[in-house]
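The structure is given below, and queries will be raised subsequently.
For this depiction, one protein chain was excluded, whereas all remaining protein chains were kept in their positions.
For reference, chains read A, B and C in written order, and residue numbers begin at 1 within each chain.
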């Protein structure tokens, strides 16, 4: 057992930290200003950051294997944390932003040659963005068997009908390709009913209706979260990813690394929040002492530090398990980090907000926006409660 | 001891409930649509609701004494709860919306004849709106001695310099009058340094710079929350409310009823949330049963019901104390409801959101917006932590 | 709506407070010393307190109707709170201690003349104690249909077989009569299967095996919590309370007032804890200031005060509902106080313990013992979770 990072990781950490200090943090203010007026999609300065990251070799770090940086989950995880400290800039600047990361993994693992050439290549190059269309407005999507979108084969085409929402990134015109989950065979066994197909933007019948809000935020710089209606949308059969009935398995495979990334970025956000909380409370005085001297505020700071340390170790161990025994062997831990990280980071952000007074809820500090992101992750990929039941069931099975 | 409402209250409750059912709830959807495009201020349909409320005798219910409906705090409180079920429509429709309510009380209690004629009259008639400018960006405003805005007498005028923010309603062009808190005498005893003056909109030197956001919401229909800069703003000396040095005392007098109103409206919001949570979870199925049948969801519903019952009783008792022994005798209870209500209602809203899945955080349900309102009340009038310290100190003094 | 006590209540409160100050608190230390050596049952000085209470007219205050003081639930509730401040002495001194109170109510409401003469009379006179035998070790007793003890008619006798535990008071030799719940007809509808019979101490076949502990406490002064085995125990048929099949209904009727009493006594315990917490933290110094000056401790004190105020109001309203609309109409509130009071008081006691340092967990302060009592009430009469489900179901039914 050894808690030190290996040298590859440590080297990349240092380079990434330098990139954050030299390029990312200094750009945050201008980013906010550009984002306020630049509509759906990343503000222009992101392109400069992307160039810079590429030149520094900080590109596609998330992707294992030949297509990307080739890091293990355990090596990439601490880098995701650092990116999470500036979550609107750093992930996209390094081509490590969701949902592209998961989509690239899907294409790298399950895509055919044509799909990889046509869509994976430009995604790896940061030339286009992508979306992942699974959640539906009319059913409880945490139960995959509820999915109502149909994908029906008709000759050499698949015909897609259905309604999706909260499809992140889809409002961005640069989002050129959609991975769409639907049912190809409602009569098959529960987990063999679903398939995934690629649907290029501007395919007739696909209507991107509106951006859903998250606690008042449109997340426009990120491409928003779209509601999309599919009406007799047709794609050639070679747009199927993997095999018919393989959708559920692909979704599962996509989940593991995504959770690591999400959770590590959340931890980076929490570290940022603690820093802001300390700085703010040290600089303000009320009733004769700094706010940092208030016992309750110190309690928040201590609790935040302790929770962060625990969360990070559990996510890192989960990454290590995924690397060593695979998704299946890390099932409990993958659920555990999904359940525990967003709610703990939400708590830390709430305390940082409270420590900032009214400013904390406003656009003058990143805290409220980060909070909304953390809060929504208690629902993303299924509400925590669904995962808790599943985790408990595995625990109980030991004694059945 | 008797927990039944008196007949005056019961009659008004029934009439108000009817108004909600016949006029307010049916207008909510159109309100949202109008609000999305109508800029700063109430959407047009509010005028119709105001006419209707006036005709039904549901007008200025909040105001005790001759100027208003003449209800006690205990009589008005349950009406505020009902209004809180539709907090963007009902309070403004009945001319019972903050911050006008508090401002009208200040003018009714402390205003001179001229001030009452010029500003109280049109406020009572619902012709104009008003703002209350106390919180400042550069200091911890919970400590009144920190207030940095200066109000300096110069001949027959007061000259105001300073910066305020989170001035609710001020972005609305219909907001015609501002009550501004500042220091007239920094050398006076701590609680005699502050004064309040009336500043009409468009007074030279008063720049309304921007609307502050609350978790991504601009609250435009409510007039937003403005940042305002005062640069050598001059008003005649008869614009002083009460006496020089009386600002702190007026602020304290204004607080008590305002807390009752806020808390009762929050309870109404919580009731709405429980209703939405029940309806939603009864209508959705996952893993073979309705979400309402999940034990954890039932736990949320039970906890919500129990917390609401406790909160309501404490607020009603506080209202009764204010009516019978006055603000001073109700000090502990006024603080207690300020501390306990927003956080409990925030919890209930959070659970209702979670029960709604992704929709819960979006614009398709009122829950996320209500949540942001409840959350910000943990900071409004000073963060809860300041009030807890003060309440604890009074408890400890019993044994000193 | 009126939050003031009526004059009868106020008069009794003053007399009871005087009794506490003059007789009860001064006896606590000697009580502890006597209790350490006096085995199962009340220490000798309790007899003196009983005489004194009787002379002061503070006797059987809990009992409505002609047999007792004739108070309403709302009138008695604040007196139970005062008794709860010294829960080992005051309730028994005033003949208002559980489980006798509930048992006397059962006999007063459902007992026949012979039963009332034989058992109610000496209980009312404080000459004997009693027990209520319902909970069983081998099943989840929260589900009444699980009860396994059988009561079988055989000629003019009932024959009882079964095992009970946590039968409070039963280890006390002065406990002369047991109300035993069992099944007379396992084939009847669910809530008509159970009956209650009276079983005098020393009836052959009834073996009182041992005292169950509660977090290490035997509660010897209270008669402990016995495990009892019934092997072919025979009682004449006139020992049946009410009618065959009426056991469940009697148990329900017994519950309402008992919950009021328990909850109000818990609130009295909480008040005592807050007083002790304040006194202790004001008297100890660490790191240069009193512990009472620590922000976190002030937070505990404020939270405690706020929670107590809320709990008390809800219990009082429940008492009022029981008086005005009956047990059935107060169903939600009776469950609400059962769920919310023990856990909140447990929290307050925990904080008071923490504020006392190591002493807090020891026999030198009453806090740890009170804590164990509060904790066990989260399980008594069925775990909170069962009541939450039931309460939630009633809430959901509004929308079904």
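Here, contacts are C-beta pairs under 8 Å (C-beta built on N, C-alpha and C of every residue); 3 or more make two chains touch, one makes a residue touch a chain.
Everything numeric in this text was worked out from a predicted model, so none of it was measured.
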{"item": "Contacting the left-out chain in the complete assembly, out of C:176, C:279 or C:378", "value": "C:378"}
{"item": "From C:14, C:231 or C:285, residue that would touch the chain that is not displayed", "value": "C:285"}
{"item": "Which of A:118, A:333, A:346 or A:381 contacts the chain that the document leaves out", "value": "A:333"}
{"item": "Hidden partner interface residues of subunit A, rising order", "value": "1-6, 9, 74, 274-275, 278-279, 281-282, 292, 295, 297-299, 301-303, 305-306, 309-311, 313-314, 316-317, 320-321, 332-333, 336, 339-340, 385, 387-389, 391-393, 395-396, 398-400"}
{"item": "Those residues of subunit C which, in the complete complex, touch the missing chain", "value": "135, 137, 139-143, 146, 165-166, 212-218, 284-287, 291, 294, 296-297, 354, 357-364, 368-369, 371-372, 375-376, 378-380, 383-386, 388"}
{"item": "Contact set of subunit B toward the excluded chain (per top definition)", "value": "294-299"}
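The definition used in the following text is that only the chains that are shown with their structure count from here on.
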{"item": "Most distant chain from subunit C, judged by the mean position of its C-alpha atoms", "value": "A"}
{"item": "Centre-of-Cα separation between subunit C and subunit B, whole angstrom", "value": "43"}
{"item": "Length of the line joining the C-alpha centres of subunit A and subunit B, rounded to whole Å", "value": "37"}
{"item": "Multi-partner residues of subunit B (each touching 2 or more other chains)", "value": "297, 385, 388"}
